[in-house]
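Can you read through this structure? Questions will come right after.
What you see is the complex with one protein chain gone and the rest in place.
On to chain A.
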Amino acid sequence: MSPDPITPPPSEAETVLDVTGLAKSFGSTAVLTSVDLTLRAGRVVCLIGPSGSGKTTVLRSLNGLERPDGGVVRAPGAGLDIDFSGPVDDATRNRLRDLSAMVFQQHNLFPHLTVMQNVIEGPMRVQRRPREEVIAEARSLLERVGLDARRDAYPSELSGGQQQRVGIVRALALRPRLLLFDEPTSALDPELVGDVLSVMKDLADEGWTMAVVTHELAFARDVADEVLFLDDGVVLERGAPERIFTAPREERTRRFLERLMRPF
């Protein structure tokens, strides 16, 4: 295979996180059967798939909110090689969590803290970085999403789109290697979606490594390097967005996309 001179093949970018055979059951229900996923530096992977297919569970597993019962997660840069079929100690799980930062569907901002306090809580209380530095960085991040002027507001005083942008800044302030987005715009009023997506697109252009669960096909087409179609706990199909969206190989992928584009 000769490398494409314009877009280098993904294998040339450093692997941030490599997941093989990720499995998770809740009681007797297998939610993830075996999910393979590679996140490379500066690349964006979008996860799509029907409700209940396990998209959220994949992200939550990578962020340590769920404990998978099988699969191997490797992070070469952090020297992590975790086999979830065996016991995994808390320290290892925390090191995996520290690689990534999560943006939730329902922003989950802390309602009793101001915008600024929300953003600096992790860097200051957990990472114990110097206050001046953390605040300066927080302000420039807020500035970038157009919210520096609202830094003393409480989350309840912001619009949904503004809240979600603060959620993104709170994640960025942790200086993660990797950003995880779980349907960041699906709880928003339609006219607020664009603001959040454009922030995400800027992040992708800047070279952030991202895994995004989304049903915004236009966004995925524009920003994703790879699209994964998840169905019933397995990756049924994967590929470049144009290929998946224009020529899906699997019948189920095709039907899912059809329903998304023509909901009724």
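Keep this in mind: a residue touches a chain if its C-beta (ideal position, glycine included) is under 8 Å from a C-beta of that chain, and two chains touch if they have at least 3 such contacts; residues count from 1.
We take it that contacts and distances are computed from a predicted model.
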{"item": "\"Acetolactate synthase\", \"Carbon-phosphorus lyase complex subunit PhnI\", \"Amino acid ABC transporter permease\" or \"Cytochrome c oxidase subunit 2\" - which is the UniProt name of the missing chain", "value": "\"Amino acid ABC transporter permease\""}
{"item": "Option from A:A23, A:A75 or A:M102 whose C-beta touches the chain left out", "value": "A:M102"}
{"item": "Sole contact to the chain not displayed, among A:D18, A:D36, A:D69 or A:E121", "value": "A:E121"}
{"item": "Touching residues (missing chain, whole complex) on chain A", "value": "63-65, 94, 97-98, 101-102, 104, 106, 108-112, 121-122, 125-127, 154-156, 170-171, 174"}
